[in-house]
Every structure is written in C-alpha cells, then in structure tokens.
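Removed: one protein chain of the complex. Kept in place: all other protein chains.
Right after this comes subunit A.
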Amino acid sequence: MTKPETIIKKIWDKHVVHQEKGNPDLLYIDQHLIHEVTSPQAFEGLRMNNRTVRRPDLTFATMDHNVPTKDRENIKDEISRKQMETLKKNCEEFGIKLADMFHPDQGIVHVIGPQLGLTQPGKTIVCGDSHTSTHGAFGALAFGIGTSEVEHVLATQTIWQEQPKTMNVHVEGDLGPGVTAKDLILAIIAKFGVKFGTGHIVEYTGAAIRKLSMEGRMTICNMSIEGGARAGLISPDQTTIDFLRGREYVPQGDAYNEIAEQWLALATDEGAEYDATLTIQAAEIEPQVSWGTNPAMCVPISGATPSISDVEHKEDVQRALDYMGLEENQPITSIEIDHVFIGSCTNSRLADLEKAARIVEGKKVKEGIKAIVVPGSFSVKLQAEEAGLDKIFLEAGFEWRNSGCSMCLGMNDDIIPPGGRCASTSNRNFEGRQGNGARTHLVSPEMAAAAAIEGRFVDVRKFVGVLN
C-alpha cells in the first residue's frame, strides 16, 4: 500500500522539473495570471535581456487594480492610464491573451480565473499578487509572487521554490446560522495570528469547510496570506466538480468526467500527515468585525476593543486604537460608520452580492453613508443584473459600479477620505489601505449590508430572513 499523502505533496511532486539536494525545487507553472501593476517591470526586464515569453498560451492577463469603476472612457489619472496601456502593449508584443477593461471577461484576476475555468484542481498557479491563494479553493497550488518572479515565470514557465511545510487548519463542527466563510477565516486569523502560516502551505479541512460553497471556499483561501501562509487550499470534491463543469477553459462532455476523476483523486488521503495542525470549533464563531490595523485585530460582534491592561503588545494595540479613532473596551456595536464597500477578490462574487442584497432589500442606507457595490467581474455584474440585484442595491441607496479592485486598495478614484470609517468586505485593514487616514473594518457582505442600513455595526443574525 502506498503512503497516504496530502494534496500539497501530490501536486508538488507532479511539478518538479529539477531537484538537487540543498537547493529549492524548480517547479513547473501551469497557469500564470498577470495584471497591470506588477508586470510592467517584468516585461521590461525581458526586453532588456532579449528574452521572450516561453508559454504565452499558459499566461492570461487582465486589468483590475487601476480600472475606474465609473467612467472608463476618460481616465483622468495619466499614470494609471499609462500603466494599463503598457499592459496592452506588452500583451500584444508577446502574444498574451488580455481581458482589458472593455472585454466581457474583465474582472478581478482572482474572480475571473475560477469563472473562466482557468483555475483547476491540481494546477500550479502564480500571479504577482498576494491573494493568488484564492485559487487554492479548487485544490490548486496557487501563490503570490513578486515582479522578479513574474519575469522568471514569463521567461521559463518555472519557479524556484523551497519545499514549504504543510499545515492542516481543521475546522470542527458546523458554522451557526448567519455565520459565513468570511467570519470563519477572520476568526482563524484572530485566533492564530497574522503569521501562523509563515513558511507553510495550509490545507483547510473539516465538516464546516466541506459544507461551504465554492464562493465561500475562495473567501477562506483568499485570506490565507493574511495569516502569513505561502498558499492555502482545499481538497477538491463534488462541489468543486459541479462548479467548474461547462466553464470555458475546462474540457467538455465525457472528457470532463474523465478529468474530474483525476481531480478527485488529488484529495488528501486519509491518514496523511502534516507538519502542523491547528483546530478551531466552528460552532463557537460569531460574525466578526476587525477593530484594528491588521486582520488579526478582530473580535466577534458581541465583543469590544481590547483592554490595554490585558494585552501583551500594549504599544501596538494603543497605536492601532489611536489610528482607528477608538477607545479601549469600546463595544463593537457602538462603532458608527460612514462608508460601506461591498467588493474585492475576497467577497465580490455573485453569491456574496446575493447575500448582501437579501439584507438590504426593501430598506434604505442610513443617511450620510456612502455605500458602493463593486462586482468582481463584468460577468458577475451581468448575472447580478439579470437577477435584479442592481435594482435592490440602487433602491436602497447603494451605488452600483463596474468591476475591479476598487476601494479594497484605492488605486483608482474609489478612496475613503482621511478619518472616514468603512465597513468593508475586503481583506486588509492596514493603515491607509483604503485611503490615507482611512479606517477599515473587515466584515462579511451580510454584516457590511446590515451596517449600511443601521449606520453602525449590528449582529446580522438579528435581521429577519438572513438565517439559513
């Protein structure tokens, strides 16, 4: 009988091109995703050294970080425009498929990969973006890389990687009604810290993970990097197979059934060992709200900001409270917000928008609050409009925008002013992330929607109709 293996080891071993003792492995990359911000210097490097793109057919580009979510015809920011034109020029020169900002496949790179079926179980996927771990939801080995590595993958279709350690984050039991994948991953990071995963590839296992939709799994894997992990993934199962069937870049018909069998066989074997295991109880998790300036600074909605005398790193906590304009021991439900952002590669998929829409339907955004919905892709936007979600949001007083990264990092015009306070479905609450001096609270789409209506954080489980 063969030794039980993790999915991590199985994928890794299938991609080793070259191995020698004492050195990292040279891994083959099946799918390279690129965007306008972290690629221009890589293409320039190729040109300077007279190199070319080895496998343009395994490379796919889109524009997401900079794109305006309102008027795309007249981009005011000259430097942004130049960066997007540079991507277009580079893709033409090197023969790479590009979904530019007017293309029907355009969207946040981590939304369109799965949507098009470019993301598949067992693939190695890289992108010059730390949230590439999102694709791990499908049982792919996907990680973020820097621009030098982007250049390396363009030139060689490979990457040098040290064999990382493996970690099992085991979620026991079931999530309670109204508690989402976002709450689960925030609770995991709050419990284990912002660097629990450093040097590791994390596999998420357990009943609660199995019951999540693909959208929920993407939310979980997306934020692996916020726990420091090199990558995060989930073994494929029938949910994975059902999601990918019929998508543009997967095999069709009988060929799909064949490949689906191979994909299912990638799942971690019973009894496989990990270098580390962490366990969390799903039933104990409440809806979460971050209060500070890193994603581990997060508490349940029934909680409060920490008491300085109780914490170990007093200066860090005080600094975070000062930046956030909060007091110690302040109940989360007392925090009033003035901005709401529903979007980002963490929570901008159709299922996310549907859940938020259920909360706001027939209600009004509280006066004085600027609330925007930014679908993750053109396709998500169209589907949402077919389902009438745009009308629900617009009637409630939300703005309904075009797709892109938008207010998650504010590289386009979608910025929160200094001192502004946002309930955001994104992934990072760092200082200045959504605008210089802006204050970010990370929450689920449901919690963000409820905060938009109430003007402050409330327990979304008290909203009628939200219970599963």
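In this section, contacts are C-beta pairs under 8 Å (C-beta built on N, C-alpha and C of every residue); 3 or more make two chains touch, one makes a residue touch a chain; residues count from 1.
Definition applied: contacts and distances are computed from a predicted model.
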item	value
Listed names "NADH-quinone oxidoreductase", "Glutamate/aspartate import permease protein GltK", "Fe-S cluster assembly ATPase SufC" or "3-isopropylmalate dehydratase small subunit", matching UniProt entry of the absent chain	"3-isopropylmalate dehydratase small subunit"
From A:198, A:262 or A:329, residue that would touch the chain that is not displayed	A:198
Absent-chain contact - pick from A:157, A:219, A:290 or A:403	A:157
Candidates A:41, A:163, A:213 or A:330 - the one touching the absent chain	A:41
Touching residue (missing chain; options A:328, A:354 or A:431)	A:431
Residues belonging to subunit A that touch the chain removed from view	17-18, 22-24, 26, 28, 37-38, 40-41, 44, 49, 51, 54, 65-66, 77, 79-80, 82-83, 86, 128-130, 144-149, 151-152, 155-158, 160, 162, 194-195, 198-199, 225-226, 228, 230, 294, 313, 316, 319, 409-411, 418, 428, 430-433, 436-437
